[in-house]
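Shown here: the complex without one of its protein chains, the others still in place.
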Amino acid sequence: MLEKALIGSKRYWIWIFVLLGIIGVGFIAYLQQWKYGLGVTGLSRDVSWGFYIAQFTFLVGVAASAVMLVIPYYLHDYKKFGKIVILGEFLAISAVTMCILFIFVDMGQPMRIMNVVLHPTPGSVMFWDSVVLSGYLFINLIVGWTTLGADRKSVPPPAWVKPLIYLSIPWAVSIHTVTAFLYAGIPGRHLWLTAIMAARFLASAFAAGPALLILLVMFVRKVSKLDAGTEAIQSLAKIVTYAMIANVFFFLLEVFTATYSGIPGHAHPLKYLFFGLDGHTALVPWMWTATVLAFLGLGLLIFPATRQNEGILPIALVSVFVAAWIDKGMGLVIGGFIPNMFERVTEYTPTATELAITVGVYAVGLLVLTVLYKIAIGVREDTAGEAEHH
Amino acid sequence: MSINRRQFLKIAGASTVLGLGGASVVNSLKRGGLEASQMSPDPKGLVAKRWGFVVDVSKLESEEDYKRCADACHNIHNVPVFKNDKLHEVKWIWKEPFENTFPGTEHEYMSHEFKEKNFLVFCNHCAKPACVKVCPTKATFKRKDGIVMQDMHRCIGCRFCMAACPFGARSFNYLDPRGKDTDGTPLIKVENKTFPTRMIGVVEKCTACYERLSIGQQPACAEVSNGAIVFGDLEDPNSEVRKIIATKYTIRRKPELGTQPSIYYVIGGSEHA
Partner (left out) sequence: MYNSGKIIAGLVVFLAFFAFPFYYNLGKANARPEPKLNTPVIQQLAEKKCVESRDFMRSEHMQLLNDWRDSVVRDGNRIYVNAEGKKHTISLQNTCMNCHSNKKEFCDSCHNYMAVKPYCWSCHIQPKEDKS
């Protein structure tokens, strides 16, 4: 099936080369980091995780969201998702690839990555995270590839993948739960020390992931003959709506506990994020942008009239996606480190090198996604053509 | 882990097979010499069930007192000193005012002097260390004597331990510690040739002078502190640390988090304390 990725229009190839160019720039930036160390980033003794780990956290959510297609299609036999389940699985593969790369570029001694395997430490959440993430990548590769292969021959997928598909459901939940546990089990970081962290992660993942997927599906419909159908899009949009409601609700619960209890440790990080602390306000505009976008997106999604309008729906979805990205991709990780363990504020701003590497990793993910989607679309167009001929 | 008999045989055997001349090793083996080929602690070494510190800040009077302790540590351990670049700073022991050492304990009626009174902070060698729990490679681990050690050979630089330590005790080598400061001077002014430096990309912190304890010396900071830092076995009721803890009021940093720090601070300073 791989050959499908090698035949494409001029626009397809231009896109591929643009991505390769961006990857190249990111790679050069990474070489610089390799040489001079993580000192080329904006990270510091006080804010020791930043943009990389935040992107990792966010993308685990995107990866997990494939389950929002798998459950209705395979468990509830919701046929309308038949054409796009594969797109969800391939999105997961691309997202997990980026997650692994973000972990890699964040490491101080990347050559020693095998130490995690050589000295397995079941007490460490990071150990489990690496186990579940690689497992998830593996499951999705196998499931995606065999179901698509079966599809090409217009036969039902082999029986042995069924259990794997069912396994992928709890597994998807596990990757994001374990990722939440990276944060939620740490004493002394009040923003993270919350029992609903995993629930929040899942809610925001099931909002942002499917939102991205709808946008991709709409794009695919434009550039190819693969049309998921309005009903599938609308069903997904409803999933986004409910998940986003839960996400915002959970966040407000956090705000209530932190502010009403008035415990300084709990209130300070939120205060820093939304109003600034001791005159440090770097994240304030971001957090308010996220807030406005979250409510805007939610408003547009809740009313059927706007949700069903395919001109407005993308605006709502982009709003939800960006809001979730700011919340997790910036606020959550960085906010956990501010104020520091001595109640002092050290702010964090990513450097150009850091951003170049980040964009490079996203370009790798997009490249993987493009190739996989190209294959899936190619196969689907073939089988659709055959169906017409017969 | 040491080379045990089986491993040794394997190595010797393999090198013989490869014609690399393991024969003499095998011979010495037959003479029974190998049983003794083992590692053991230095008999001069200090031992304890659980090492701990008492820091009596009333005995730290001048700036000089703090500096002497910190410099002693940083000099013998080849800790790079960042004069300007505070973001990438590496430090094992340093001073912090009361309100930063014990956040949430200060109050508005506290005397200014007290609020600003400096403490010496370093790794607490917690009995239930958060850093050890999270480390995915056991690069940071707890020794039988309570010291929370850092194996810089194994550290992958993921910095999970820095996120987890509630005491800000850990530093990451963002830059090459053998490199230069912004003003062009070396970060490590004078190398201690008997101790290693670290490399870029690993985490480091106070190791309770394990290398000194093993040959019977006190921690460097304690040695130069004029009694302000006392080091001893917390499990031994007759140790000096236990005697101080039994007679004076001591506090620990953030005890509510359950990591059970092994540094006890004597506040003292006035007759009313």
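When the chains are written out, they are named A and B in that same order, and each has its own residue count from 1.
The rule is simple: a residue touches a chain if its C-beta (ideal position, glycine included) is under 8 Å from a C-beta of that chain, and two chains touch if they have at least 3 such contacts.
Quick caveat, the model's predicted, so the values are computed rather than measured.
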{"item": "Touch partners, limited to displayed chains, of the chain removed from view", "value": "B"}
{"item": "Chain not shown: contacting residue from B:151, B:181, B:223 or B:240", "value": "B:151"}
{"item": "Which residue of B:40, B:62 or B:182 touches the chain not shown here", "value": "B:40"}
{"item": "Selected residue (touches chain absent from view) among B:76, B:110, B:127 or B:199", "value": "B:199"}
{"item": "Per the touch definition above, residue among B:58, B:214 or B:260 touching the missing chain", "value": "B:214"}
{"item": "Positions on chain B contacted by the hidden chain, ascending", "value": "1-3, 11-12, 15, 18, 20-25, 28-29, 33-34, 36-42, 45, 78, 141, 143, 145, 149, 151-153, 191, 193-200, 210, 214-215"}
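Heads up, the rule we're going with is that only the chains that are shown with their structure count from here on.
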{"item": "In the complex, chain B residues that touch chain A", "value": "86-90, 96, 99-101, 103-104, 130, 133-139, 154-160, 162-168, 171-176, 200-203, 254, 257-259"}
{"item": "Interface residues, chain A side, partner chain B - complex", "value": "36-39, 41, 43-46, 48-49, 103, 106-110, 112-113, 115-116, 118-119, 121, 123-127, 130, 182, 185-189, 264-265, 336-337, 340-344, 346"}
